[in-house]
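Omission of a single protein chain aside, the complex is shown with its protein chains in their original locations.
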Amino acid sequence: MLGKFFALFFGVCSFLFSMQTHADWALNMTQGVTDVSRSVYSLHMQIFWICVVIGILVFSVMLWSIIHHRKSAGAKAEQFHENTAVELIWTIVPIIILVAMAVPATTTLIKMYDTSESDVDIQITGYQWKWQYQYLSEDLSFFSNLSTDQDEINNLSEKNVNYLLEVDEPLVIPVGKKVRFLLTSNDVIHSWWVPAFAVKKDAIPGFINESWTRVEEEGIYRGQCAELCGKDHGFMPIVVKAVSEDEYLNWVTDKKTAIAAEVAAAARVWSLAELMERGEKVYQTNCAACHQPSGQGIPPTFPALKGSVIALEDQDAHIDIVLNGKAGSAMQAYAAQLSAVDLAAVITYERNAWGNDTGDVVAPQLIQSMVNSK
Amino acid sequence: MTSATSHHHGPATGMTRWLYTTNHKDIGNMYLIFSLVMFFIGGTMALIIRMELVEPGLQVVQPEFFNQMTTMHGLIMVFGAVMPGFVGLANWMIPMMIGAPDMALPRLNNFSFWILPFAFTMMLSTLFMDGGAPNFGWTFYAPLSTTYAPPSVTYFIFAMHMAGISSILGAINIIVTIMNMRAPSMNYMKMPLFVWTWLITAFLLIAVMPVLAGTVTMMLTDIHFGTSFFDAGGGGDPVLFQHLFWFFGHPEVYIMILPAFGIISQIVPTFSRKPLFGYSSMVYATSSIALLSFTVWAHHMFTVGLPLVGELFFMYATMLISVPTGVKVFNWVATMFRGSLTFETPMLFAIAFIVLFTIGGFSGLMLAISPADFQYHDTYFVVAHFHYVLVPGAVFSIMAGAYYWLPKWTGHMYNEFLGKCHFWCSFVGLNLTFFPMHFVGLAGMPRRIPDYSLQFADFNMISSIGGFLFGFSQLIFVIVVVKCVKGGKKAEAVSWEGAEGLEWSVPSPAPYHTFETPPEVK
Partner (left out) sequence: MNAHKKLVLQLSTATVGMFIFGFALVPLYDVFCEITGLNGKVELVASNSSNGGIDISRSITVQFIANTNENMPWDFVAKDREVILHPGANGRAMFSVKNNAANDMVGQAIVSVSPSIGAKHFHKTECFCFERQELKSGESEDVGLVFSIDPDLPASVTKITLSYTFFDITELVATR
C-alpha cells in the first residue's frame, strides 16, 4: 500500500522532471550555464536515478510482502533468518555501485578546484548584510545591496518578479573568460552562491577562499547568501551580469568614471531637495531594514530616528555615528561603504524626514573632508 | 521468592515519589513525558516558522525572532525531544529485556533525569532575556555565536553543559547495566537488537558529548575570557569550530537513529511472526555505522574551503557509510518477506519508518557527492534530508515503540482506531510538509531565511499546510496515551502474537519490580 503510493509518486516525479515549464513549480536543480554546472547536474541526476532504481527494487519487495504475505490472506510465516549468499551480494553490489559513482564525482571535484590561469580576479567580501566586489587588476570596488523595496517585504506593495533577488550594483563579468573569485568576510561567516554557475564558497573572516567560473552564455544570474549570518541573511542576494568581453571592458571604464564623478560631485553645492531625493534612496537601501522605512526602528535593538535626539539635535554626533558606526552594536561604519554625497544625503534625509524637519543641510564637501583627513 | 533485599511495598506516595525515585520504570516515564512536552514546545516553534513561510513577505515575525525560532526549534527537538525520548525507552525496556531488576546505578539514573528540566528551563528562559534567545542556528557556528551573539549565549552554553552531563551519565549507566546485569545465560549475541543498538549508542555518547562540552567551553572563554580559539584576529580559526562541532555532530545524528534501528528491529519480527533476518549482520552493521560515523564529519563542511584531498576523503567515507545502512534496510525487508503480516499501529509506524527513512538516506547519499553538494549545501534540500531521517525516522520509531510497549507499561490495549488515525494523519502531514522541501531546495531556496523569492511560494504553502496537519495530529497521540493509561481492553503478558523476549514474560502492566531473581534464558 505504502510502497505502491511511493512507486506512483516517483513515477509522477520523474515525469514531471522532464517538463520544467513553470518556474514556480520547479522540481529540479538548474543545469546552469557553465561546464562545471552541467557536470554537477549530471552527477546529481546519476545519483538520483541510482537511488530511484534501488528504491523501486526495495519498496517493490516490501509491497509484495504487504500484499501476499499478510496473515489475513492466510500466509503462514516461514522461519528462515539467514542467507549468507544473499547478504554478501547485497553488501558487495552497493560497494561496486558506489565506486562507480565516485569516479565521475572525483573528476568533477578536481575540475572545480583548479583555479589556475584565470583571466579576471575578483575579491568578494561578505558583510552583514551585503557583498563588496573588488576587481583586483582594476582600481574598481563597490558594494552590492538588496534593492527590493521594504514596502514589498512588509506587504504594503505588490512584489515584483525579482523580489529579494535584485541588487543596486550587480557584479559584471565577461563570458567565455575564466573568472576567479577570492572570498573573505568582514564580520561573520557568509557564503557566496550562484546556482547557475554551481559556485558556492564560504566567506570566512580573516581567511581567503577561492573559486572560479567560466560562463558560456550572456545573461543575468541570481543567487543568495548560503550561510546564516544574522538578521538579514535572507536579504543579501547576488546578481551577476555576464556580458561580452567588449561590453565588459566598456563597463569597467564607465564604472570607474562614474565612481570618480561621484567623488568629484562632493565638491559642488547640493540643495536640500537634491539631498533629500538622494538621501531617501540611500536610506531605503542601507538603513531601512533596521531603522524601518518609517524611521521608527525596532527599539531597543534598532533605535528610532524619527523624533530622536540624535537626528534632531547633535549633528556632529549624528555624522560621527553614520561614518564610524557604534562599536558593540550592529550599526556599521558607513564611511568606507558610501560616497561622500550618499553619506551627506542620508544624514540630511534623516534630519528632515518623517516630520523631523530640522532644515539642516549636510554638505557633501564637509563629509568628504572629514573622510579624507581624520 | 523472599530475599533479604527484596521489597514487598509498591511505589512511594506523594509528589516526592517522583523526586526521589530510583525505579527504572518511574524514571522511564519521566523521560518520556519530558520528551513529549519538549516535542510540543519545539513543534510550536516549528509552526511559527511555517506560519511565517506560508507566503512571501514578512507577516508574522521579524527576522531576528525568526532566527531565534529556527535555532530553538532545532535545539529543543534534538536535545529535548528525541534524545530523552530514546533514553526513556531505554530505561523502561533495557532492564526487562536483559532480565535485570533495574539499572546498575539507580541514583545516578534519577540524577541524569532531573538535570534535564533545569537545563531546559534555562534554555527556554533565554527567550525572555534581553537580546533574545540564541539566534545562530542549532549548529551555532562561530563567530556568529561568539562575538556576534546575544547575551543569552552564556546561558545557552550552561544549558548545553547540563544536558551533556545528563547524557554522559545516562550512557555510563546503560553500558554498566548491559555489561554487568544480563541474566546468566544471555550472552551478547542473544541480546535483543534494541539492547545492542543502545549499547553502541552509549559508547558514541561517551566519546562525543565531551567534545561538545569542550567546544562550548572554548566558546565561553572566547566570549568572556579573552581567548581566540575561533577568532582569526587572535590567531584562531572559525573553521576550527566547525571541525569540533561536527566531530560531535555527526556521531550525534547516529546517536539519534541507532536506537530507532533497534526499536524497528523489535517490532518488525513481531508483526511478521518471523525472526529478525540476519541478526549478526545487524549487530555488525550497527557497529560499522558507529565506527564509520567518526570519519565523516567534514561532509557538513564541503564549502568551507577544505583541501582537495580532504574533500575527497570525506566524500568517499560518507558514501561508504550507506553500505551498512543499506544492509539493515534489506534485513528488515527480508524479515517481512514470507512472514505472516498484520498491520497494527506499531507495524504501520515501522513500515513507514523503513520506507521514509530510506528516502532520507537516499537524499543523504546525494548530499555525500561533494561536487553536487555545492548546490545542495545550506538549502532546503538538506532540510528535507534531515527531517526525513528524523521525523519519520527517529520520531516515528519512538512512537512505534510507545504503541508497541504501552500494553506492557499500562496493562491496557490502546485504542487501535485512534492509533491508526494518528498514524495516517501524521504520515500525510509529514510528507506534505517535507517532500516539497526537496524541490524548493533544488530550485535554489537557502535555509534559515524568513522570506523568499516568488518562485518558491507554491511549495512553501504546501509545506506549511502539511506542517499544521502534522502538528495538530500529535494531539491524537496524547489522547491515545491518556486514554490507555486510564483504561482499555486488558492486555496479556504477551501483548502481541509473535512477540518474543524477556519483557513479554512478565505480567502486563509490568510490576513495579521485575526480575528480582534472574530468569532462565533459552
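For the reader, a short list of remarks on this structure follows.
We call the chains A and B, going by the order they appear; numbering starts again at 1 in every chain.
Methods note: a residue touches a chain if its C-beta (ideal position, glycine included) is under 8 Å from a C-beta of that chain, and two chains touch if they have at least 3 such contacts.
Quantities reported herein were computed from a predicted structural model and do not represent experimental measurements.
Check A:46, A:60, A:106 or A:186 against the missing chain and you find that the one touching it is A:186.
Of the listed positions A:104, A:297 or A:325, the one in contact with the omitted chain in the full complex is A:325. For chain B, the residues in touch with the chain missing from this view are 226, 231-235, 237, 305, 307. Interface residues of chain A facing the missing partner chain: 113-118, 121, 123, 125, 136-137, 182, 184, 186-187, 205-210, 324-325, 332-333, 335-336, 374.
As a working rule, only the chains that are shown with their structure count from here on.
Remark: chain A and chain B have CA centroids separated by 33 Å (rounded to whole angstrom).
Residues of chain B touching chain A in their complex: 56-59, 62-64, 67, 131, 135-137, 141, 143-144, 147-148, 231-233, 237-239, 272-279, 281, 303-305, 308, 311-312, 315-316, 319-320, 322-323, 326-327, 329-330, 333-343, 351-352, 354-355, 358-359, 362, 365-366, 369-372, 374-375, 377-379, 439, 442-444, 446-455, 457-459, 498. Taken in their complex, chain A has these residues touching chain B: 2-3, 6, 23-30, 39-40, 43-44, 47-48, 51, 54-55, 58-59, 61-62, 64-66, 69-72, 75-83, 86-87, 90-91, 94-95, 98, 101-102, 105-106, 108-110, 112-113, 152-155, 159, 161-165, 187-189, 191, 193, 195, 198-202, 204-207, 209-210, 223-235, 298, 301.
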